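Contents: one structure, followed by commentary.
Only a single protein chain was left out; the remaining protein chains are all shown in position.
Here is subunit A:
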């Protein structure tokens, strides 16, 4: 069913659309290190796409290429049917691509609420003076933005820490706030770099649920990196497997799990 350009309906009844993002023959070099070697894959509208692989495989590098933090040495990025010209990360963010970071990048000096509010910055259109004077369009805009932010905060169940300075939060909650900030932008494509790393079992379950709910309720397309195989199998529609910068597998979780190359590289321990 996958090869239908128009998309398909998943077993659990979600609608997956056509290709929104396509990576074509991406290569990324850092001096002598080749972090990504000639990798191609696509992401379909509404799907949860996982990127997995051992440490140093080049997963984060790939996410950074998608979000513009890294510029590929070779290859093309196609977004919504158009070849993407070279763009700065902030321009890509404004196109509706939001992300979180493997090592959490929050505004440590701000409260949770202010952090999530920054997710709305690019959506604010009114002029400087009307904002400063809190008048007309600016007021309406601010109210609308706050509403969205409060919805996101409710959705991710972080009302109780709204006013808390982010610096004081434990790791697991910080990850959640970072997700909230990304969601506040109401992105078309959400990129998550190891959203569950360093969490305990309960926190992981919560995070899994949030990711599924976001995808389900808002139809947000999600690309995520995850180490935990079990989690990946539960969450994702399709999986890209990377090893030493190369793509060694691509397909639905079940198929990937039984791919001998993948077992070799990723779950190598169980195979000899």
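Assume a residue touches a chain if its C-beta (ideal position, glycine included) is under 8 Å from a C-beta of that chain, and two chains touch if they have at least 3 such contacts; residues count from 1.
The definition used in the following text is that contacts and distances are computed from a predicted model.
Visitor: Could you tell me which of "Acetyl-coenzyme A carboxylase carboxyl transferase subunit beta", "Aspartyl/glutamyl-tRNA(Asn/Gln) amidotransferase subunit B", "Carbon-monoxide dehydrogenase medium subunit" or "Branched-chain amino acid ABC transporter permease" is the UniProt name of the chain missing from the displayed complex?
Guide: For the chain not displayed, UniProt's protein name is "Branched-chain amino acid ABC transporter permease".
Visitor: Quick one: which of A:14, A:94 or A:227 touches the chain that's been left out?
Guide: Within the whole complex, the residue contacting the unshown chain is A:94.
Visitor: Among A:110, A:197, A:212 or A:229, single out the residue that touches the unshown chain.
Guide: A:110
Visitor: Can you work out which residue in A:40, A:73, A:118 or A:186 touches the chain that's missing from view?
Guide: A:118
Visitor: Write the list of subunit A residues that the hidden chain touches.
Guide: Where subunit A meets the chain not shown: residues 67, 69, 88-91, 93-94, 98-101, 105-110, 114, 117-119, 121-122, 124, 126, 128, 131-132, 134, 181-182, 185.
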